[in-house]
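Then we have subunit A:
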Amino acid sequence: MIIMETNQIMIFSGAILLIATFGIVTRRGFADWLGAYRYQSIVLAAVTALIAYVTGIWEIYIAAGLTLVIKSIIIPKVLLYVTRNLEIEFKVETNPYVSLRASVIISAFLVALSYFLTQQIPFKSDQIVSTYLPISIALFLIGLFVIVNRRSALNQVVGLLIIENGLFLFTLTLTHGVSLIIEMGIFADILIGIIISSILLLRISRTFDSLDVGKLQNLRDD
Partner candidate 1 sequence: MELADIFSGSNRAILALLLTPAMGAVLVTVARQKRISEIVTISTAFLILIQVFFIVSKIISEKTITAFGNTFYIDSFGAIILLPISIVGLVSAMYSVNYMGRQYDNGMIDMKHITRYYQGLNVFLLTMLIVPIANNMGIMWVTVEATTLVSVLLIMLYFKQNAIESAWKYLIIATVGLSFALIGITFFYYANINVENSSDAMNWTEMMHNSKLFDPNLVKIAFIFILIGFGTKAGLAPMHTWLPDAHSEAPTPVSALLSGVLLNCAFYCIVRFHIISSSTIGPAFSSQLLIILAVISVGIAAASIYFQKDMKRMLAFSSVEHMGVISLGIGFGGLLGVYGALLQIINHAIVKPMMFFASGTITQKYETKAISKITGLIKVMPATGVLFLIGGLALVGMPPFNIFLSEFLILGAGLKSGQFLATSLVIIFLVITFAVFLRHVIRMVFGNPFPEIKKGSMGRLAIIPVAILGSLVFILGVYIPEQLQTLVHNASAIINQGGST
Partner candidate 2 sequence: MPSIAEIVIGIVQSLFIIAFSPLMVGIMNKTKARTQKRIGSSVFQPYYDIIKLVRKDEVISDQSSWIFRSSPWINFVAIGTAVFFIPVFLSYSPFGLVGDILLVIGLFALARFFTMLAGLDVSSSFGGFGVSRDMMMSMLLEPALFLTIFVVSLTYGGSNISGIVAASANSSLVSHPQLLFAMIAMFVITLGETGRLPFGNSSTHLELTMIHEAMVLEYSGKSLALIEWSSAIKQLILLSLIINIFVPWGISSSVSAPLLTAGLLVFIVKVSLLAISIAFLESRVARWRLFRLPDLIAMAIASSMIGVVFFYL
C-alpha cells in the first residue's frame, strides 16, 4: 500500500521536475532562468531525498543535501557574482534559433523520445529506474537542445546546468549512489566547469564585447 503511494509520489515528482525544466526552457532573461534553475534544483534535491527514502541508503541523503547546497545556492551565487558587471543586454536571449514557444514543443517531443528509447532497457521491476530513467534522459536531451538553440553564451550555460542535473538524476537512479566518491568527483568537475566557463564568459564579453556566440566564428573553414 505504502509502495503504491511512493510510486505515485515518484511519478508526481518526476512530472514536477519536467515542468520545472520546461520553466527553464521558456525563460529568456538571465535572472529568470537562474531562478527557474534554482527551483528545479530544489525539486531535484527533493527527488534525491525521496530516492534515499525508498532505497534506504543513507549516503543519498548526503547527496541530496549537497545538491540543495551546491545547486540551489552556490552555483547561482557564483554565476551572479561573475556576471555581476555584465551589461544587461548580454544576459537576455534576444533571438534563439527556435522561438521559445516552439522549443517547449520540441522539448515535449524529446521527452517522448526518451521514453521511447528507454523502453528496451530491462528495469528488473525497479520502480525508481522505470520512473526516473526516462525523465533523466529527457532532461539531458532538453539541456542539449537548449545549448543548441541559444545564441547567448551566458544562456548556453543554462543548458549545461540542465544536462548536469539530468546526469545527476540519471547516475543516482541507476547506481543508487553506491559510488559516492565518483558522484563527488562529478560534482567537483561540474563546479569547476561552471567556474571556468563563467571566467570564459567574462573574457568573451571583454574581447568580443558581446556574448553572442554568433560572433565566435573566426575559426571556420569556408
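The candidates were selected such that all candidates are chains of the complex that A comes from, given by their letters.
Here are some notes:
Operating definition for what follows: a residue touches a chain if its C-beta (ideal position, glycine included) is under 8 Å from a C-beta of that chain, and two chains touch if they have at least 3 such contacts; residues count from 1.
Predicted model only: the values in this text are computed from it and were never measured.
One candidate from 1 or 2 touches subunit A in this complex, that being 1. Against candidate 1, the residues of subunit A that register as touching in their complex are 117, 120-122, 124, 129, 137, 140, 144, 147, 153, 156, 160, 163-164, 167, 170-171, 174-175, 178-179, 181-182, 185-186, 188-189, 192-193, 196-197, 199-200, 203-204, 207-208, 213, 216, 218-219, 221.
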